[in-house]
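Missing here is one protein chain; the remaining ones are kept as they sit in the complex.
As written, the chains take the letters A and B, and residue 1 is the first residue of each chain.
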Amino acid sequence: MAALPLWLRNTRSVIGLTILVLVCAAALLAPVIAPHDPNEQDLLNTLLPPVWADGGDPAFVFGTDSLGRDILSRLLHGARVAMTVAISASFGAMLLGGFLAHVAGYFGGWADWLIGRIIDVWLSFPPVVLSLILMVGLGSGLWNVILAIILVDWTRFCRVLRAEVLVVRRRDYVAAARLLGFSHLRTIVREILPATLPLLITLMALEMGIAVVVEAILSFAGMSVGNEVPAWGQMIADARQDIYTSPSTLILPAFAVFITVFGFNILGDGLRRSLDTRLTQTERA
Amino acid sequence: MFATLLSLFLRRLAVAVPTLFVVSALLFIVLRLLPVDPAAMSLPPNATNDELAAMRSTMGLDKSLVTQFLIWLGQILGGDFGNSIQYRLPVWQLIGDALPATIELALLSMVVATIVGLAGGLAAFYFRDGAGEAVLDLGSVVILSLPDFLWALLLMLVLGVWLNALPFMLRLDPGIERPVITGFLLIDTLLTGRLDAFASALKHMVLPVLALGISAAPSIMRVLRSSLLDVYQEDYIHQARLRGLSERQVLLRHGLKNAILPTLSLMGVQFGFLFGGTLLVEVIFSYPGMGNLMIDSIRNVDLPVIQIVGLTYCVMVLLISTVVDALHLVLNPKLRAR
Partner (left out) sequence: MTSDLSRRHLLQLMGLGTGAAALASVAPGLAWAQTKDTVTIAWPTDVPTWDPNQRTFPDGQALFKLIFEQPIMQDPKLNFVPGLFTEWTTSEDGLSLGFKLREGVKFHDGSPLTNRDIRFNWFDRVKESLSGGNKLDAANTWKNIQDIELDGDYAGTFRFGAPITTAVPWLAFMANYVVPEAYIKSVGIEQFRSKPIGTGPYKLAEYQVNSRMVFERNEDYWGEKPAIKTVVVNIIKDPSARAAAMQSGQADLTVNIPVRETERLGKVPGLVSELNPIQRVVLIQLRSDLATADQNLRLALHHAIDKQALSKAFYGGGAVPLSVPAPPGTAGDVPGFVFPYDPEKSKALLAASGYGPGKPATLKMAATNGHFPSDFDIARALVGMWKKVGIEVELETIEYAKYFELNRGGQLPELTLYSWENATGDPEIFTGYLLNPKMPFSPWRGEQPGDQIAKLFVETNTEKRLAGYRELNRFAVEMGATIPLLQSVQTLVRKDNLNYLKFGNGWVLAQTMTWG
């Protein structure tokens, strides 16, 4: 893709990519670099402060939580959940939303009408509420979280992309492709998709950040992955009861969520500039 | 003007009715996936199996899913929202207590978000191409990257716990009696002339409102700025300048007026998100609204409440988008003329 060098010329994209590469590395290498088993409890050493504070223990660099589990190890392993959800859920939402958007925008007619009405129904739910209700129905678990996010967030792709497809479809080269006897599928894949791709990529980056937040929200509410899997939102929820005695147990996972989402957002911002997609198209909460 | 508004509302209603129908069907099906028995849960523990069977048939659980759904829908349309399983109280009563609190929270937060967002957008536009813009821009990405519930926790930690400057639980200082007229605490305290209670209620809302307002502001700011940038490329701005209008007049008469429309659309979407965002923020601040009711009924698998709360959220979002559309109509001369 010709846009590739542009990515790297944009400082924002570089910052975002750097952060994300680090988070990904932490996630992939967690089993190797984590000093402890993230679920190993040490009931004699609960709520130790970080190593730089009074009473810190070098064995637990960021201290321990209320069950004596090593916070650093849990943060590293939490990155696995966050990144798995970010990548799979946004990819799934992109596939579903992108597919429906191209169908709706390209064919128009009743398909467009139907997809439009489905989006209307979806948009009448605040996303947080919808994902919670879905989790109630699906039950907890990593793949259910991913499924819930896909089922909630496909509309983000679909709405924006559909409008873009509508615009692209009217261009001359698309009409020309049809006149040359290209099949619908080939026209979409060869002629329309390349034109909508920059928008799609930008949306992906932003959606990954959103997926990280949604996973944190769900695990904060105790409705994400099970208890045995370390997740940032869960660490934040656990830390609330010790907010006075050891605020670091709250601040550290909160910072992990922040820096990851920041990485995705700043990358998305950079992409938006270098790929020249309009801000108003992609701006959301 | 009135006729256009009326036709807008009618059109909106025509969309809302089928939407709500589908939403309620979806809610019903998703929650029926749960492996729980609403009949067993609405009986006391010493009920016999015969009573359980009888209860299942009174609740219609022995019928098909479609029949069950139609029964439930019929009840809702007849104004019977059912009873909470855990509280044995009518659901409308629970909603009636919780909804005004959430509406107050969402509205105030939206006001804060709007003020901060518009001011920020104007500032970013004013300082465009300078260092100021870069700072504001980066700042907005930073703020956007911290979701509202983390803002809530951080504000609670800093302003509530460390500085002990603001209360961060419930809605009133203890000992202050809560007047009930409309159900909206801020209004009721004013109606009864209880300024102390009003002040206390406001103080309790500062942190949750800030958490929600701050996290919704950057989007507004960014869209306003970019809309202004778009508008300033139009010819009429150039012409206005040629006519000798000052920069400020250009901004107010032409710039803002045209840039506000896309911003308004976004604010409608934002308000919908913000309404959903109240959920966790309420839980964090023990704020007795819909969010707490929702989480509480999810934990207790109180299906009748979950269904109606879910539906209420949808009704609110539809209402918000209708209001935003109406505002659009009022503000946009082109649409009005049609």
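Note that in this section contacts are C-beta pairs under 8 Å (C-beta built on N, C-alpha and C of every residue); 3 or more make two chains touch, one makes a residue touch a chain.
Computed from a prediction, not measured in an experiment: that's the story for all the values here.
A.B. asks: Tell me which of B:104, B:148, B:188 or B:296 is the one touching the absent chain.
C.D. replies: Touching the chain that is not displayed is residue B:296.
A.B. asks: Among B:182, B:246 or B:286, which residue is in contact with the omitted chain in the full complex?
C.D. replies: The one listed residue touching the chain not shown is B:286.
A.B. asks: Which residue among B:14, B:66 or B:161 touches the omitted chain?
C.D. replies: B:161
A.B. asks: Extract the touching residues of subunit A with respect to the undisplayed chain.
C.D. replies: 39-41, 43-44, 46-47, 66-68, 222, 226-228, 240-245
A.B. asks: Residue by residue, what part of subunit B touches the chain that was omitted?
C.D. replies: 35-37, 40-41, 43-47, 51-52, 54, 86-89, 93-94, 97, 160-161, 164, 167-170, 173-175, 177-178, 283, 286, 288, 292-293, 296, 299-301
Heads up, the rule we're going with is that only the chains that are shown with their structure count from here on.
A.B. asks: Please name which positions on subunit B make contact with subunit A in the complex.
C.D. replies: Contacts found on subunit B: 15, 18-20, 22-23, 26-27, 30-31, 33-34, 141-142, 144-147, 149-150, 153-154, 156-157, 161, 215-216, 219, 222-223, 226-227, 262, 266, 269-270, 272-277, 279-280, 283-284, 294-295, 298, 306, 310, 313-314, 317-318, 321.
A.B. asks: Quick check on the complex: what are the subunit A residues that touch subunit B?
C.D. replies: Residue positions touching the partner: 117, 120-121, 123-129, 132-134, 136-138, 209, 213, 216-217, 220-221, 223, 236, 240, 243-244, 247, 250-251, 254, 257-259, 261-262, 265-266, 269, 278-280, 283-285.
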